[in-house]
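Just one protein chain is left out here, and the rest sit where they should.
The block that comes next holds chain A.
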Amino acid sequence: MWALSDESLLAGMASGDAQAAAALVRRYQARVFGLARAIVREPGLAEEVAQEAFVRAWRHAAAYDSRRGAVSTWLLAITRNLAIDALRLRREEPVDPQVLLTRLLAVEPADEAAQAAQGEEFVRQALRGLPLEQARAIALAVFYGMSGRKIAEIEGIPLGTAKTRLRRGMARLRDQLEVSDG
């Protein structure tokens, strides 16, 4: 079962194969739960979000299109959307952006597939290379779904400045990651 591709596991899951579903859950539960934890923090809520992410993946397995990206990317995008929705429903005051950033960047190389981990480490390095205020703005927007307006409020800066930090930060990340691709 472990040798099967993500795509075959997803297809199996969609057609009601419980073993395929179990294998897919086992393969990705740590990343899905980890992402949910990074966003909503509270372990009970994070587990709820992570479970729901897999249920949605099962429901929409037929709509998954491999040309659009890897199963893992798709699964994490579902998780991110659900976690941000959960956060908004709770209307909790978000954590200090510095805490979030530290959590994202200070990671021991994981014992997962070496190549995937390398790709992530590269993204982390690119984020570390940004001016701190740009990295914070990006982390707030990507992981908490905050708009430029909300970031401006939290950081105590004008709206235009918040939008500029997002735009410049994204452009810079893109430059660095594109160089690495080529």
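What we mean here is this: contacts are C-beta pairs under 8 Å (C-beta built on N, C-alpha and C of every residue); 3 or more make two chains touch, one makes a residue touch a chain; residues count from 1.
Quick note on the criterion: contacts and distances are computed from a predicted model.
Chosen from "ABC transporter permease", "Sarcosine oxidase subunit delta", "Putative zinc-finger domain-containing protein" or "Formate dehydrogenase", the protein name that UniProt gives for the omitted chain reads "Putative zinc-finger domain-containing protein".
Although one chain is not drawn, the whole complex shows that of A:Leu45, A:Val71, A:Ala86 or A:Met146 it is A:Met146 that touches it. As for the chain not pictured, it touches chain A at residues 13, 16, 18, 21-22, 25-26, 29-31, 33-35, 37-39, 46-47, 50-51, 54-56, 58-60, 63, 65, 67-69, 72-74, 76-78, 80-81, 84-85, 88, 103-105, 107, 110, 112, 119-120, 123-124, 127, 138, 141-143, 145-150, 163, 166-167, 170, 173-174, 177.
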